[in-house]
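As you look at this complex, bear in mind that one protein chain is not there, while each of the others sits in place.
Moving on to subunit A:
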Amino acid sequence: MMAQPSTLESLIESFVTTEKSPAEQARAQASSAKAISKRILHGELTIQSLVLTLGAYLTTTDNIVRHRGTLLLSDILADLSGKRLEDTAIKSLTNFYSARLGDWHCLQGAVLGSLSLLRRRSNAGTVEVEDAREVAKSALTNLHVQALARKDRMLCLELFECLLEKHAGAVTPLKDDLVFGVVAAVEEEKDPRCLLLAFRITRLLAKLYPDPEGPVASCAEELFDVVSRYFPISFNPRPDSPDDITREDLANSLKATFACTPIFAPYCIPLLLEKLSSSLRRAKLDALNYLGHCGLAYGAKALKEYTVAVWDALKAELLPPSMPSEEPQDVEIVKEALSCLRSWVLASQIENDSSLLSMRDSGIMKAGDFLQLILQDGLVEDLVTCLKNDTVSRGHTQSLMKDRAIQQAEGAGHILAESAQASPSSCFVVCRQVLNRLMTATGLSIVSNATPEIVAAAASEAQAGTNPNLDNFKSVIGLGVVLQIVIAARNLAEKCFQERGQSLAMTPKEWLDPLQEQAENLLTAFHKAITDELSRDSAVLGVSGLQALASFPASLSPVSSDQLRRILLIFKDLLIGDINQELLDIVLIALENINNVEERSGAVDEGNVGVLTVVVPDLLGAVREAKSGTEVGKPLRVLAKICGSRSGARPLVIKNLTESIHLGISRANVREDVDDVSTKLVGVLRCISEDILPWCDDLSANQSVMTELTTEIWAVVSTQAFRCNQSVLEWSSKVMRVAVVKFDASAQSRILQHGAQLLFDTTRHHEEEMDWTIALVASVIVSVRATAVVPNKQSLLTMMMRAAQSDKAFLITETAAQAVASMLNKWAVSTDEDGGFTLEKAVHMVLDEDFLSQIVPKSRLESSAEIDKGKDFPCKSVRQKVSGVRAAAWIGKGLAMRGHSGVSVVASVLLKLLLSGTSEEGEESSLATAAAEGLGIILKESDVCLNKTHHAVVRPLFKQRFFSSMLLPLLEAVRSSSETQTKLWLYRGIGHLISGTPHVALLADGAKVFPVILGTLSFLCSDRSDSDILLSTLLALSSFLVDENQGRPVVGEHVSSIVKRLLILIQYQHSVIVRETALQCLGAVVGLPYNRVYPLRREVLKALSAALDDKKRVVRKEAVRCRQAWTMISTKKT
C-alpha cells in the first residue's frame, strides 16, 4: 500500500511536468492518465483519494501546473464515463468545475471536465439539476467564446449544446440570460465545424422556448440576425480538409435553423424574398428552397401576412416577363420555384385536408389562403381569354402572339398543376374551378348538365374561328394545360397510394370527384386529339393524357371500368393499326406504364378491367389470326414488352402461343400455304425463346403449361411440311434449350425419355425426320442438369457422334457435337447404369481410332501403304471431315472443362491438322481452318451450351491450364516448321488460343507469350478473314502495354518491333476497329521507356499523318489523340 501513492504521485508528476519536449510530453500525459484511470476502474483507487492527492496541483498559483492538473482530472473523468460514482463526489466535482470555468488559465480542462460530467448517463450517476444550472450560469458569465481559439470555441459550444439537449430542465429558468449568452457565443463564428454546432444550438434554443411571448421571441431579431448572416452559404471546402463538411451539410443545417420556429417568420421571409431578387443564381435557388421549406414548417397561421408577397415573387419567377426578353427561363430556378409553390399551397391547405379526412364532406373543401390567391389572380381568366379570343383581329402578328401565348399558357399550366399536386383538397379545388372552364374554353368539353343551347353555343364558339389552324393551335395549348393538371392529379393519387399502402378502403376519394365528372369529356378530348391529328404534337398529348387517366392506382381511379376498357381499346387499336413508328413507341411506353401501375397496385383479378384482360387477349387473338410472318410481328413485339416482365401474364401468353403453334401445325399438315405458316411459326418461336422464357425463373408453378409447350415443339419437328424451312428447326431447338434449362432434373429426365423414344422408334422415320429429331434431342441434352437421367447412353452417344461428323446441315452437326460434349462433360463419375458404361469407356468410344484417323490427314507414304494393304476406309468428304474436326473440338472443350485428360488427344489432333495446312486452298486448308477455330472453341465462352446456365461442370482455371499445355507444343511447331504457309496456320491457331485465354494468364507467362503475340500480329496482317483474331490479339497486346507490373517490363525490350507492326496495322483496310485499336495501342506505347520510344518518334508521326486522313471518324479521333501523345514526348523533355 505504501508503494501505490508514490507511484500515483510519480504518474501525476509526469503528467504535469513542464520539462519535456512537446511530443514526449503528449505521450507521457496520455499514458499516465490512462494508467491512473485504469486503477480507478479496477477499484484500486477512489476518485476522492485521487482528488486529495491532486489537491496541491489543482490549487497552486503556478498557472501552467494548475492547468495541467485540471486537465489530468478531466481526462480521467472522461475515461470514467461508464463507472458509477457517488453522488457526493459528482456534486463536489461539478461545483469545483463550475467555479473553475472562471479561471481562464484552466479553461480547457474545466470545460472538458464539465462536459464529461454533464454527459454522464443515468446509470452511472448524473449531475443534479441545481448543479447543472450552476454550471450553465457560470459558463454564461465566464465564457467569452468569441475570444477563444478554435478548439476551445468548439468545446464551449459543445458544452452549450450538451446543456440545452441533456439538461433542458435545468437551464430553462435562465431564460433571457441563456438566450443572450448563446447569441453572444455564436455570433461571428467562422469555422464550419463550429458553425454546424452553432446552428444546432440555435435550433435547440428555439425548441426550448416555443412560446411566442417567451425569451426567444423577445430577442428573435438578434438571434435570427446572427444566423441569417450566413445566407446564402458560400463555402468551398479545401480538397485536403480532414473533416468532410460539405456546402450541403452547412446549407441543410442552416435551412433547418431558419425553419425551426415560426417566431422567425417576420424576419426570415422578408429576408428570403429580398434574396430572391438577387442576381446570384445560387442565392436565388437557395432562397426558393428555404422559402418552401420554411413555409411548410411554419404553418399556415404564421404565413398569413406574407402570402401576397410570396405569391407575387413566385409569379415573377414562373410566368414569362411582360417584356419579351432574350434569355430563356432558368430551368432549375423554375423547378425550385414550383416546388416552393407546392409547399406553400400545401401549408395553406393542411387544415382543409384534415377536415376532408374526418368529415368526408366534399362540400367543405375550400381553397386555402394561398390557393385562393392563385385562383383569383386572373391567371385562369387570362388563360381562358387567350384561348377564346380571336387574336388575329387584334393585329398581333401571329407568330409573336403564338410564342407569347405558349409561354404564358405553359407557365400558368405549371402553376395550376403544381397547386393541384400539393394536396387532395387543392386538387379538388383546382379541378372543380379550373378544369371545367378550361375544357369549355378550348371547346373540348360539352358540359353534361348544361342546357342544349349552351352546348350549341359552345359548339358554335368552337367553330367560329375563321382560321382553323389557329383554332387547332389553341386547343392544343388548352389540352396541354389540361394534361398537366390530370398528370398532377395522377401523381398525387400515386403518392397517396404509396403513403397509405394497402389500407385504401379507408382513404376518401371524394377529392377526385370533379375529375371523375370530367372523365368522359377528357377521354373524348384526348381521343380526338389522337384521331384528328390537329398538329404534330397533339397525338402525343392525347396518348399521354389517356395514359395519365388510365394509370391511376386502381383504388383511386377517377375513370370507370368501362372508360378504362375504352382507353385500353384505343391503345390496342393504335398498336395493331397502321401508325408511324414514333407514335407506336409512345403508345408502347404508355401501355407499359399502365401495366406497371396495375402490377404495383396489385388489383389484378380475373374480372377486373386491365391490360391483361383487355389488351392481351386481343393481341393473342391477332397472333392466332395472323396469316404470315409480317403480320404477326407487331402484336408479338407488343406482347413481349407487356408480358415479359409480368409474372401473372406469362403462363397465359405461353399457353396461347402454344395453341397458335398447334394451329400452325394442323394448317401445315393440310398443306395450306406452308411458307407463310412457317414464317409465322418462326416469329412465334422467336418471341417465346427471346422475350418470354428468359423472364421465367420458376417454372415449376407452370409445369403443365411448359410441358404442353415442349410437346408442341416435338410435334413441330416431326411435321413433314416444315422440312423446307431450316429456321423452324433452329428456333424450335432454341425454345427447347431455353425451356429445358429451367426445368428440374426429373422433368428434364422425362423430356429426354420422350425424345429418346422418338429417336429409337425406327419404324416410322425417314432420314430427314430423323435428323430433325436428333437436333432437338441434342438441344435437350445440351441443357439438362448433370443429375438428370440420360437413357440409353451408349447408343445415344453413338448416334450423336455419327450425326456430328455427317455431311448434314451445319445446325444439325453442330448441335449433335455440342450434345456429345455436354454428355461427356456432365457424366457422373461413378455410374452403374448402362452396364458399367463409364466415362473412360465413353471417352474411348468417342475418340476412337476410326474417328481420329479419318479426320487426321495421313502422310502420303502412310496412305499409300494403307491402300496397298487394302484396308480402305470409306473415304469421307471434306465437309464431313470439317464437321468431324469441329466435333472433336467441342468434345475437347467438354473434357477440358471437367479437367479430363482426354483433351490432350484432341489437342494433338488439332495440332497435326494445323501442321498439315500447306496450301491456301483445298481440303487441307479448310481442315486447318477448322482446327484453328477448334482451339478457339475450346477456350472461348459459348453462350449456347457448356456454361453455367446450361449446368456444365466447370473446373476453375481450366483455360489457363489448357493454354499453358498448348503453348509449348505450338511454339515448338512454329520453330521447326519451315514453310511460311504452315506458319501462317499455326499462328492462326495461336491467335484463336490467345483470344480465348484470360489476359491474366497471358501476363503471367509474359516472357514466353509476348514474342508469339508479335509473331501473330505480323503474320496475320494481310488477310481479310483474320480481322477478328487480329483484334483480340491487339487487345492482348494492349493489356501488356498498360500493365505496370508484369506487362511493361516484358514489352520494354520489343518497343521498335511493336511499333513496326502497329504502323502496318493502322493502315489495315479490312476492319475499322482493328485500326482504332492499333492506334490506341500505339498511343499506349508512349508510356514505355523514353530512350527506346524517342528514336521512333519521327517515323511514327509521319505514319500518323496518313492515319489522320482515315475514312472513318473514330479512327481519325484516335489518330489525333495518338499524335498528341507522340508530340508531347518531345516537348515534355525540353
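Definition applied: a residue touches a chain if its C-beta (ideal position, glycine included) is under 8 Å from a C-beta of that chain, and two chains touch if they have at least 3 such contacts; residues count from 1.
As a working rule, contacts and distances are computed from a predicted model.
Asker: One chain of this complex is missing from the view, so tell me which of "Glycosyltransferase family 4 protein", "MIP18 family-like domain-containing protein", "Magnesium transporter" or "18S rRNA biogenesis protein" is its UniProt name.
Answerer: Answer from the UniProt record of the missing subunit chain: "MIP18 family-like domain-containing protein".
Asker: For the chain not shown, which residue from A:Ser14, A:Ser339, A:Ser964 or A:Thr1127 touches it across the whole complex?
Answerer: Checking the options A:Ser14, A:Ser339, A:Ser964 or A:Thr1127, the one contacting the hidden chain is A:Thr1127.
Asker: For the chain left out of this view, which of A:Asp244, A:Glu499 or A:Asp1109 touches it?
Answerer: In the full complex, the listed residue that touches the missing chain is A:Asp1109.
Asker: Contact with the hidden chain only, please: which subunit A residues?
Answerer: 1069-1073, 1105-1106, 1108-1109, 1111-1114, 1116-1117, 1120-1121, 1123-1124, 1127, 1131
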